[in-house]
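Every protein chain but one is kept in place in this view of the complex.
Chain lettering (A, B and C) follows the sequence in which the chains are written, and residue indices restart at 1 in each chain.
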Amino acid sequence: MITARASYARIKTALTAIDKHDQLELLLIVAASAVLDRYGSAIEVIEKDGFKINARVFNVIEGGNLLGQAKTTGLGIIELSNVISGLAPDVVVTIADRYETMATAISAAYLNIPLVHIQGGEVSGNIDEKVRHAITKLADLHLVSTREAQERVIRMGEVPERVIVTGCPSIDLAKEVATSGQLDFDPYQKYGGVGASPEIKNGYLIVMQHPVTTEYQAARKQIEETLHAVYQSQKTTLWFWPNVDAGSDGTSNGIRAFREKHSINSMHFFKNMDPLDFLKTLKNCACLIGNSSVGLREAAYLGVPSINIGSRQHRRSRATNVIDVDYDRMAIKRALKKQLDHGAYPKSTLYGAGDAGAKIADLIASTEIQSSKFLTY
Amino acid sequence: MITARASYARIKTALTAIDKHDQLELLLIVAASAVLDRYGSAIEVIEKDGFKINARVFNVIEGGNLLGQAKTTGLGIIELSNVISGLAPDVVVTIADRYETMATAISAAYLNIPLVHIQGGEVSGNIDEKVRHAITKLADLHLVSTREAQERVIRMGEVPERVIVTGCPSIDLAKEVATSGQLDFDPYQKYGGVGASPEIKNGYLIVMQHPVTTEYQAARKQIEETLHAVYQSQKTTLWFWPNVDAGSDGTSNGIRAFREKHSINSMHFFKNMDPLDFLKTLKNCACLIGNSSVGLREAAYLGVPSINIGSRQHRRSRATNVIDVDYDRMAIKRALKKQLDHGAYPKSTLYGAGDAGAKIADLIASTEIQSSKFLTY
Amino acid sequence: MITARASYARIKTALTAIDKHDQLELLLIVAASAVLDRYGSAIEVIEKDGFKINARVFNVIEGGNLLGQAKTTGLGIIELSNVISGLAPDVVVTIADRYETMATAISAAYLNIPLVHIQGGEVSGNIDEKVRHAITKLADLHLVSTREAQERVIRMGEVPERVIVTGCPSIDLAKEVATSGQLDFDPYQKYGGVGASPEIKNGYLIVMQHPVTTEYQAARKQIEETLHAVYQSQKTTLWFWPNVDAGSDGTSNGIRAFREKHSINSMHFFKNMDPLDFLKTLKNCACLIGNSSVGLREAAYLGVPSINIGSRQHRRSRATNVIDVDYDRMAIKRALKKQLDHGAYPKSTLYGAGDAGAKIADLIASTEIQSSKFLTY
Partner (left out) sequence: MITARASYARIKTALTAIDKHDQLELLLIVAASAVLDRYGSAIEVIEKDGFKINARVFNVIEGGNLLGQAKTTGLGIIELSNVISGLAPDVVVTIADRYETMATAISAAYLNIPLVHIQGGEVSGNIDEKVRHAITKLADLHLVSTREAQERVIRMGEVPERVIVTGCPSIDLAKEVATSGQLDFDPYQKYGGVGASPEIKNGYLIVMQHPVTTEYQAARKQIEETLHAVYQSQKTTLWFWPNVDAGSDGTSNGIRAFREKHSINSMHFFKNMDPLDFLKTLKNCACLIGNSSVGLREAAYLGVPSINIGSRQHRRSRATNVIDVDYDRMAIKRALKKQLDHGAYPKSTLYGAGDAGAKIADLIASTEIQSSKFLTY
């Protein structure tokens, strides 16, 4: 059940491991923003990777705001419960905490189909916090990324034998890239996008900044701080458009307006990349800037310096490669200088050792999962 | 937010207290089965009690099965998020754990409106278990019925100051009835219904048995055990139709077929009663039979003997008035004999002392509630 | 696309002819009330007849009123457009004029898939009138039952070559029954149902009375007139429950209440019958009473006397076998006496000669249909 392009990257090695597993058959549902071209459709990437998509679900109701997210989730339940009921899987797997994953979780739980939740038990700083833990209470098997997450899920009353640390599957791909990962393609040529095509041989920055749902009206102001800081650095910058969320128009419009106003020679804007290509690009970058969890997970494993802006990753476990700053162009500039001076960090296995996909497939195959459960207290 | 007639009875004194509170304004949304005549519409009762209904939401999608429940919840989110967005309340209050209350909880959480959850932290034995605790993770203030429930909610990681024991508001009404409650009306005449009109002066039984969602195909078999046991007792019986749930057709059809086959002189079938009238009827009955939580809550306070059938109230706190039995006509008959021999029990305040409504209104008015929160660990 | 049990009977021979046709592949979608057990599910009958059902669509939103019909149609579009988009048929076929058939027509038209409409161009007296002609304007090929209907569709601006008289496929089945059709089964034993089991050897009546949508609050009053007239005749009566419509609860409740109040020995109530069995039952009945179009179509072909009550069949073509009356127990009684005195009528081919199914399949296979069209003026 893939609902956003970022989710696909995180789960890819698990999909491969499930697909190849003797005792498992993979049924793939792609929904929500992952099917929409406007946000960088994951469809093409998924099919190029050789997966068969069993159902595509169009459930995004426009509005660019909170009401749209709620209604998208409601329509998602109507559509996904139809699809799941038709496919009749033995187990439904969902990942992480995006608002629309709630639709997957409710559909499975209400249809009495066991639900596996990947990446539960983590903490952050907005609506995701509610969604993630509510999904934990709807799920029957919890495959978590870190020991901290495991402890939290168990404390929430889940049966300890059903809460297992696998590491995060996103690290599996990072492992592939970690040793051999040269930037063996021209990003401008391969992925198009818009903006200038500045030189990348002498190092470059990556920016990934998503709107924060509970503060969506401030999205434009927030993105402008980053835009100014990065623009003034004059460093070559590869900027990835935000995914669909309340406020995405605030963020997107902020970027568009900035581009209209300033003549920017140092930045290029991408919609999407094949996950492996993205990780190669990440591995070779001088610093990652924004609020994506990539800065805490993959960047930590790859030793890439990371600047984490604002509250979106609040309280998530982080390795030494991360510097946290507020939405403040001066703070971002200072942190950027520090990270560029420091250079690469040593590898961290905080979010996994690179074998999560295989572990997840094995655990799904070997665990007897039922769709009902009880609090342990 | 009322989604079933049973929920209204449980929350009524809280509604009254909120309505009269200086600092609070009551906005009442009635949805799901509570608006449908087929299941005993709560609309008439609510309006007769003097409440203004601000919105009626028709979101029940037929099917009599699990898919219908999932889709009803999805449509509920679409409709309720519209309504809540339009009314723009400061706080949304939801109660208990019926499947469609999830629609209320998600709508409020996604719209960033603080959510108050009444009757969280309890335990039982089916999908409700998942729903109830998932709502806890979406809610911002927890007003629970018992100390046990309070402890569970806090252990799930909720901030202790936001988890408060108020008792269950259903006990408030029971308190009114406890002293003065004579059966001062003729139930047949006042509430119609179908079946015989057997004498009630010499004592009578009440039956309330709902289908159990995760076993819906067995619903007909289950109801037949109760039908036989009660029929053979030849006691005057006031039977209340089940509310809408997956399997309601199994249960309803079981009752209809039994009536066609047997010529029953001892039973009368009701769709609904005014809550106060129901409690008077309950207080004066010889024994309550079925799987409604009424047997554990109001019956305990009123000292009414109760036979609890099957797994629906599994692990819920219970006072001495309850005998648990399986779906087994012989076991039901034995328990009935025991309870009739025993007679009334002493009052239990396990589920509250009768002041929950006032406490709930005061706490909503006096607590500074925000729509975001963090795990305590 | 079957949305009600009555629609299935009418289209069955066309389905068979399509299924067997060399150049055609049948994809069957069953939706709306046809999938619901409460109204006599068509699913079992369809599968017993050997058809494979490609999709089942649950889209009935409860309410028993006009709002419910509108919302059911809206949800129907969401669900059917998904299903049709997935099945990707070359042509979509819809039949008649029930409110939910609009969902089929809009889904096909908006997806640019050619739409075949069966039974367009007829006239009656309620919302169906609007629905039927609106579907004509969305359809690309019109296979109509009568010359009158053909003329009307052409006058509405449809291209004459795309408007062809096939007769009504419901007459095909009637033709099979017309010669050999003995009542070779015991209806009580084979179809269950409720009520008494009066003797049928000496002749019997059939009642089929649906609520009339634009007058739904009067539904109960209307059904009572028929109930009294039929009850007083003391004739053996086989009564078929109404299908789902606004007011079905009024009609159903009227019947239930009447049964509670009177001790009726002469009536039996059925939910549904296999179409062929129904036609045998019809052929051998003394008189058909109600407002079903069966009284005008199949009854005319079979020469069965028919009493048509109220406005539901207003202005539809009728043969000599029909007496029209108002909702008036005295009028119904007088008409019943007249029809019983008269006995069987000669066969009428007003609605077809019994070869509509084959004609429909051939025309779908041989016509080049496109999904766009122009007014002829």
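Going forward, a residue touches a chain if its C-beta (ideal position, glycine included) is under 8 Å from a C-beta of that chain, and two chains touch if they have at least 3 such contacts.
Since this is a predicted model, take the numbers as computed values, not measurements.
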Which displayed chains the hidden chain touches across the whole complex: A, B, C
Touching the absent chain when the full complex is considered, from C:S7, C:S33, C:T94 or C:S107: C:S107
Omitted-chain contact residue, chosen from C:I53, C:A70 or C:L87: C:A70
Contact residue for the chain not shown (choose from A:K71, A:R220 or A:K333): A:K71
Residues belonging to chain A that touch the chain removed from view: 35-38, 58-64, 67-68, 71, 75, 194, 249, 256, 260
Hidden partner interface residues of chain B, rising order: 55, 75, 78-79, 82, 86
Chain not shown, touching residues in chain C: 66-67, 69-71, 73-79, 81-82, 85, 99, 102-103, 106-107, 109-112, 123, 125-127, 129-131, 133-138, 151-152, 155-157, 214, 315, 371-375, 377
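The working rule: only the chains that are shown with their structure count from here on.
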Chain C against chain A, contact positions shared by both copies (same if over half, else different): same
Rounded Å distance, chain A centre to chain C centre (Cα mean): 53
Per-residue multi-chain contacts in chain A, two or more chains: 75, 78-79, 82
